[in-house]
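Here the structure is laid out as structure tokens; the discussion comes afterwards.
Apart from one protein chain that is not included, each protein chain of the complex appears where it belongs.
Naming follows writing order (A, B, C, D and E), and every chain is counted from residue 1.
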Amino acid sequence: MIQMRETAMLRLLARLGAGLSVLSFSAAAFAQEAATKAAPVPNPGNNAWMMTSTLLVLMMILPGLALFYGGLTRSKNMLSTMTQIGAVACLAMLIWVMWGYTMAFGDGGNGFISGFGKAFLHGVTPASTAATFTSEVISEYVFICFQMTFAAITVALVLGSVVERMKFSAVMVFATVWLTIVYFPIAHMVWASGGFLFEGKMFGTDLPAALDFAGGTVVHINAGVSALVAALILGKRKGYPSEPMPPHSLTLTMVGAGLLWVGWFGFNAGSALEADGSAGLAMINTFVATASAGLFWMLTERVMGHKGSALGFASGMIAGLVAVTPAAGNSGPFGAIILGAVASVVCYFAVSKLKPALGYDDALDAFGVHGIGGMIGAIGTGIVYAPIFGGPGDGSVGIGAQVATQIIAVVVAIVWAAVGTIIATYIAKLLTGLRVSPEVEQEGLDIGEHGERAYN
Amino acid sequence: MIQMRETAMLRLLARLGAGLSVLSFSAAAFAQEAATKAAPVPNPGNNAWMMTSTLLVLMMILPGLALFYGGLTRSKNMLSTMTQIGAVACLAMLIWVMWGYTMAFGDGGNGFISGFGKAFLHGVTPASTAATFTSEVISEYVFICFQMTFAAITVALVLGSVVERMKFSAVMVFATVWLTIVYFPIAHMVWASGGFLFEGKMFGTDLPAALDFAGGTVVHINAGVSALVAALILGKRKGYPSEPMPPHSLTLTMVGAGLLWVGWFGFNAGSALEADGSAGLAMINTFVATASAGLFWMLTERVMGHKGSALGFASGMIAGLVAVTPAAGNSGPFGAIILGAVASVVCYFAVSKLKPALGYDDALDAFGVHGIGGMIGAIGTGIVYAPIFGGPGDGSVGIGAQVATQIIAVVVAIVWAAVGTIIATYIAKLLTGLRVSPEVEQEGLDIGEHGERAYN
Amino acid sequence: MIQMRETAMLRLLARLGAGLSVLSFSAAAFAQEAATKAAPVPNPGNNAWMMTSTLLVLMMILPGLALFYGGLTRSKNMLSTMTQIGAVACLAMLIWVMWGYTMAFGDGGNGFISGFGKAFLHGVTPASTAATFTSEVISEYVFICFQMTFAAITVALVLGSVVERMKFSAVMVFATVWLTIVYFPIAHMVWASGGFLFEGKMFGTDLPAALDFAGGTVVHINAGVSALVAALILGKRKGYPSEPMPPHSLTLTMVGAGLLWVGWFGFNAGSALEADGSAGLAMINTFVATASAGLFWMLTERVMGHKGSALGFASGMIAGLVAVTPAAGNSGPFGAIILGAVASVVCYFAVSKLKPALGYDDALDAFGVHGIGGMIGAIGTGIVYAPIFGGPGDGSVGIGAQVATQIIAVVVAIVWAAVGTIIATYIAKLLTGLRVSPEVEQEGLDIGEHGERAYN
Amino acid sequence: MASVKYIIAVIKPFKLDEVREALAGVGVAGMTVSEVKGFGRQKGQTEIYRGAEYSTNMLPKVKIEVAVADAIAAQVVEAISETANTGSIGDGKIFVFDLATATRIRTGETGEDAL
Amino acid sequence: MASVKYIIAVIKPFKLDEVREALAGVGVAGMTVSEVKGFGRQKGQTEIYRGAEYSTNMLPKVKIEVAVADAIAAQVVEAISETANTGSIGDGKIFVFDLATATRIRTGETGEDAL
Partner (left out) sequence: MASVKYIIAVIKPFKLDEVREALAGVGVAGMTVSEVKGFGRQKGQTEIYRGAEYSTNMLPKVKIEVAVADAIAAQVVEAISETANTGSIGDGKIFVFDLATATRIRTGETGEDAL
């Protein structure tokens, strides 16, 4: 009976397209059940898929993102870029098991964080489970790992705008603060039961819950906006934009892009939390949206009178992946194709026209691709979700209402990320000075900050 | 009752070693069943394995094949090679969901294509399933994705012979036509129920069905022969063979080879469509055949009075992987070891003696390795399948008959691929001119076609 | 009834934290059961996870280890390093199916090897299964593949100390002998039922069984010690240590480190043999121990008055992975964090102080990281396993007793590996001369031994 | 034919663009540039790899080779000295050679006309 | 000892093999080659990376250095001009220097014998 009610409610949440597990809720449920029946056991198939997905996301960070970003920097900053990405990811993992997981997915709490009851993974054992969107469960340790990789890659993405000039120590301080005051709360708001945007009805409206299947808002808008703000505070690289700063190895960038695509399925199909048909839908969407976006960027370059470029192809792929993230399980394949194409074209203009126009130095276009692409995706998801566009929605929610919700979620994320980033960046500045000396920037951060050269 | 009949028939097909799912058939079956019982639900373990396999094949394309091929080109053409591979793969994915899937695995149709009933994935939902070789099912979206990656990598493989001189636009046109008139029909003939070679009894004989577990014929012979024909039409690279054209980075080629090996298990073990013992057999064969082939190529070099080379090792690995593809689930481990060794030795002579002798410019040996290796594998499968060679066959079919069938399948594939490629290439020539200008070829396609350099 | 007894016993073994399957035992059990009931069928979820894990370990070898090691060598020896790694791995796979598997996990035998009953995989079919630590089973072919990759990577790890000067032919001879007299017996002793260290009660004591979840002793201590001994016999590289020998591409080393991390989850979480909560525990430990170790190495560099380096970060990651290997399923997350940190600091001193002090040329620090890290991990596991440190132990075994066992296992491994390596190395010397000529060493092994250059 | 001087200058890499502009300023049509390693008073950064310390004095420099008419040789040297000068050790050197002949491959022109 | 000339030629990379053969033809035993970047009349391709446009005039060239006996210096210049000439801008230059001395390290021979 209890079980049925729980399942029913979970289904409901699922239908609402809520991004991720409702651990605290189910944990609560367990308590009730304990009396009545044995705890549910994870189906090995779902555990297997979630472990695989977790590793796919890890691969996105190192080597994926490290290569994608690193290839775009100048060779004198290659190791600095790779190491900053790797080290913040490691830091994020340690913080996650200490106070991150409990803040985002612990039990209790309010609409913005879920308390500290699971600090240091208190009470978690190999037998603990986390609920999925059906009556299935997966091992809680697996769920913790899966979510851990999301936190790790999100903070690493932010670095895209500040590489080649930000101190390693500053990066570490920034990451610690930023994860705590920006990432964990936003993840909770969007993905955890009780979360402000997860529950819908924001500001006393009766708007539906926000749709964010795999992190368009939590990961990409969040990272992109934070990257922009951090870059503005940090300032431009010496010589930008007058001095040419061509990517030192587009080969590595292409490799990184490929690994990001492969890994992204852990992100998107993994967010189904099960190896079911919904994961299958997320998977096909992550294929076609990316394919479409990659080709459309090259097409746009042609239309603008340039040659279709390899970097354009790779950038388009990422833009498509970003845009399809919130829509992965919330769209039909053809909705995804459109979404990818639109995001690709818009991001093209963001990085090649908007950025030069405004003159900020978002070194690797973390904002231009993840921020902008994330917004297109978040809002677009409100549209493609509708059945008339081939989406999996049941039509019970009007497109207008859903889009309204999506916009609110976007705005909340933008504001929260911007404010939090200002705080985190200034704390880092206070403690470390934030930026390397002109000499070090000149010589390169590899030798200056790490005492090594990438190539000998 | 119906269910039983279906299962029985499926078992039969499985025993016949038929390469892949009989979707249309099962789809039909569903119809019948609908009345009588609920649609079957995929076991998460099988769905998980098939999603993993799908991603493994994606990883084979980008970064796998892009690195393997790219490392073999000159640095001035690195990005061109990688981008052509990535872009045709993306194009193939879009075409697949539009008219590819339905042509190969749709319902109805004839021995050569299966109609357009599932164009634009008409009627597919997260709940749709595809039958495996037992009474199990997997999510149809997953099956579609899995097969999608096969189409994508096959057309990418063809490019191996034409890189460093073929226009990007020509590649795109070629791919569109080639997939439609060559790949989809051959995939249908070999793998789909109703397929000409899948059903056996070709030309009124009572020969058995062709054995092609994971695509020796559909993927490798097909790609290899098409590559040869396209290269002949396109002509040699400027300066070939007089001018030295050493690989610009065998390091990257080795990385690519490694990723291809890892990914190939998606290809081979994934073709079991389940995480069962048959997948396990395909897996161990894909280990040992490759290991044997890699070492035998080096050995052959030694015997021929040269040094065993890294590129030889990598080439051997690929030759072994190609040869074991049709045999993966149709051989015992020691049959696979022999098959790998034989393919490796034969391919060695194909690329280092036959090619120079005939003088065609198969730039990266797509024909020499995939074409030749595929033929060895396809025909060899007819032998190693027999129980006396430790194969899983039940001996009900004589080796002679099976080999006869294999040869027919090979010949059909060769003829079909050759004719289709001629058509596709000339259409591309008509629309794009096919080949870059001598200046661009001189300067390199990276700067000439994409306006970038791979390394700065 | 029999089934129950079997399960009970298996649980017991599992609780003892015994590293791996008890195949022979279960095989025996099947015999009994045969009469009474049908053989158990693998859950696809477990098979799927084990196949995925197997591929993850393969990815660790090629491209993972090949890049990690290769990046650290000088460019003139890049291909030689990659090819030696790839080729010994292939050789190990062939040997494994011939006489390796039966020696380590065959049926019967004694405390040191388990006989030759399964030579050439005698009697193994797609239907054969291997028992896990619960009443579940997985396909025996899958188990064979999984264990095959362990043998392959272990022998490849040994090469880390001898690259840039050891002949390719010598490597092949060495590997053949070493696997046979060192690896297979040690794997049997530690992991197979009946194994000397697996059964506990060594030397008539009533000490518990050794804890080695995923190969701290079998893989890392074994490889590290063998590497040291081989390096001592082989002698230093020409010019070492006077002449600078900086890594030719730390970029590739970082990529390799990333792939090793990702792949290591196959090693560690895969060693649970199921996709269950124990795998989840092994997974989270493999995340946090590595994260902690990577950061602690950089921290140590800072404390020692140097800059935190990229290579330090990567080295720390590996040290942490090595140390957590035996502890993966035998520790709580915070025990793992400590273990990683300690191993990282100790390994730092081993490679940067101990090695120069003693003056041996362990080229890529196979001993300094795998040997030393493995010992820290093996002994540390005896501590963190205890419930008071948050470990999964039930406290029935005292820390002292467990640590005593661990030390015995370490000593046995060290002695066995040292003696076996001396024999294997001298046999290789006898047959091949062991070391390349000074000219070849000067020019580089790529051109001298393989007739190629890595970069053109 | 008017005689020609051949100037080789070794400078700090990041000064290349400035120098090139300066040369264009004094009417130098072209030049040839290569990456070199420089050894001199300037000390390099130490690199450490797993405790192995290399304090190389070989620093990345850029070598400029430019042939100019006698008439402007002095100016050119002047221009390079000024723009490449940071005042810190390692700024580099300028060497001037007499040239026997200079030829433009395309046209066969020699001497000043070849430049 | 008979005096020796030192010739530096900057040519288009793909012409290297031809030039080498031509030199062998006029009896030049050896030469030293390096990759350089050339700046001159010839304009380079523009590269664009995410909208950032770089139209570098620095083009990849090959620099040949060859010491030859006075006697054949003219021939050598001739040979290079002919083979390296494509008639299009950017073919490169040839510079000839007088050499004070040339020494073969292995034997200590000097002058022509050193070549």
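We take it that contacts are C-beta pairs under 8 Å (C-beta built on N, C-alpha and C of every residue); 3 or more make two chains touch, one makes a residue touch a chain.
Here the structure is a predicted model, which is why all the values come from computation and not from measurement.
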If the full complex is used, which shown chains touch the chain that is missing here?
B, C, D, E
Touching residues on chain B - with respect to the absent chain:
241, 244-247, 306-307, 309, 311-312, 315, 351-353, 355-356, 365
Chain D, residues in touch with the chain not shown (by the definition above)
5, 8-11, 34-41, 58, 61, 63, 77, 80-81, 84-98
Interface residues of chain E toward the undisplayed chain are 6, 20, 29-34, 65, 67, 97-106, 108, 114-115
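Convention: only the chains that are shown with their structure count from here on.
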Going from chain B to chain D via touching chains takes a minimum number of steps equal to 2
Between chain pairs A-D and A-B, which one is joined by a greater number of C-beta pairs in contact?
A-B
Could you put a whole-Å number on the gap between the CA centroids of chain C and chain D?
54
Return the distance between the CA-based centres of chain B and chain E, expressed in whole Å.
48
For chain C, which residues are shared contacts with two or more other chains?
43-46, 48-49, 52, 246-247, 306-307, 309, 311
For chain D, residue numbers touching 2 or more other chains are 47-49
Just spell out which pairs of chains touch, all of them.
A-B, A-C, A-D, A-E, B-C, B-E, C-D, D-E
